[in-house]
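With one protein chain removed, the remaining protein chains of the complex are shown where they sit.
Let's turn to chain A:
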Amino acid sequence: MKPNIFLRRTSGRTQGRASASTLLAVGLAAGLALAATGCAKSEDDKSGDSDGSKSSAAEGDAGQVVSSPGAGGGKSCVIGDYGAKKLDLKSATVGFSQSEKEANPFRIAETASMKAEAGKRGVKLLTANAQSQFSKQISDVQDLIAKGADLLVIAPLNSDGWEPVLRQAKAKHIPIVTIDRKINAAACKDYVSFIGSDFVEQGRRAADRMIAATGGKGEVAILLGAAGNNVTTDRTKGFEEQIEKKAPDLKVVFKQTGEFAREKGQQVTEQLIQSKPGIDGIYAENDEMGLGAVGALKGAGKKAGDVKIVTIDGTKNAVRGIVDGWIDGVIESNPRFGPLAFQTLDTFTKGGKVAQDIVIKDSAYTKDNAESDLGKAY
């Protein structure tokens, strides 16, 4: 470094520019936001399903039922035990607290399903979205109670930390149904019932699909979800147990995390097909990673069907992947809790018996029904 180079520029600087630049910096972000949306012209979605999720959620609702009547044969709950009063659902106000922002297909379909069912039944529905902040969800629910909700449906962000809300609801005798995640409290005492999917069972069904696709022989890889997540643990457990039990010749030779994201799923699969070119199947614990795997296989010059892919969730993109021949099966994780939630509340408030744990029926997509049921995917 020669100092003379630095000395070449000796221009003085005006100090008054500081405030102007402050304004510039602050204004930039706002300006960018405005400019970005002002004249944006996004690419046409060829599939034309940009607003299809809502209609399809309503469409799919029709087929939603409880997984098996036997599942309800466990503990049940009646209104007397809970300490609430009978009321007519039609004239009641239901509050729905959504946990995460509606940025992924699951949450979009879930909220849409609640709204659609409330509309169908003519029930007044108040909704709130916690935007993935637990403290906001607590105050959301308290707001809903304050606004006069007679019944509550909660999609909890966390399982713990609900005591203040539960106490408040208890004081007002408001029945609570939680959907998709459980809260750590006593059923039929602190809340009425939980409606959700059985993730272990989803893993088992994915394993069945994989066994059918590969003929029960060969080597398969697992793209794990995010570490330390109960969905990941359960979907892995179900899959591995079922493979071990039903198809001992099918070996799991690779288990790496794709963190539920498409990009990670693609990167990991690229490494996988290089080091194990003979891999027969890939089990992705969500659709996004499965689609990433499809991208990696395409990039490596494989053909559709060379490697069997089974995923879980049932998003539109993945089901379209079955139609295209790249994905072999998609096990649905049903987000359409609306009908079941309202049905449960209806039965309960009329004085009927409802199960404390209700498992929602998840359907599945294969080559046979992918094309016809594409509209049902969310």
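Just so we're on the same page, contacts are C-beta pairs under 8 Å (C-beta built on N, C-alpha and C of every residue); 3 or more make two chains touch, one makes a residue touch a chain; residues count from 1.
The rule we apply is simple: contacts and distances are computed from a predicted model.
S.K.: One chain is missing here; what is its name in UniProt, given the choices "Succinate--CoA ligase [ADP-forming] subunit beta", "Sugar ABC transporter permease", "N-acetyltransferase" or "Cytochrome bd-I ubiquinol oxidase subunit CydA"?
M.R.: Missing chain, per its UniProt entry: "Sugar ABC transporter permease".
S.K.: From the list A:Ser76, A:Asn104 or A:Thr233, pick the residue that touches the absent chain.
M.R.: A:Asn104
S.K.: Using the definition of touch stated at the top, determine which of A:Leu151, A:Ala206, A:Leu224 or A:Ile360 touches the missing chain.
M.R.: Missing-chain contact among the listed residues: A:Leu224.
S.K.: For the chain not shown, which residue from A:Gln168, A:Thr233 or A:Gln256 touches it across the whole complex?
M.R.: The missing chain is touched by A:Gln256.
S.K.: Looking at A:Pro248, A:Gly299 or A:Gly351, which residue reaches the missing chain?
M.R.: A:Gly299
S.K.: Tell me, which residues in chain A touch the chain that this view leaves out?
M.R.: 1, 3, 5-13, 17-18, 21-22, 24-25, 28-29, 31-33, 36-37, 40-46, 101-105, 108, 224, 227, 253-257, 259, 261-264, 266-268, 270-272, 274-275, 277, 288, 291-292, 295, 298-300, 317
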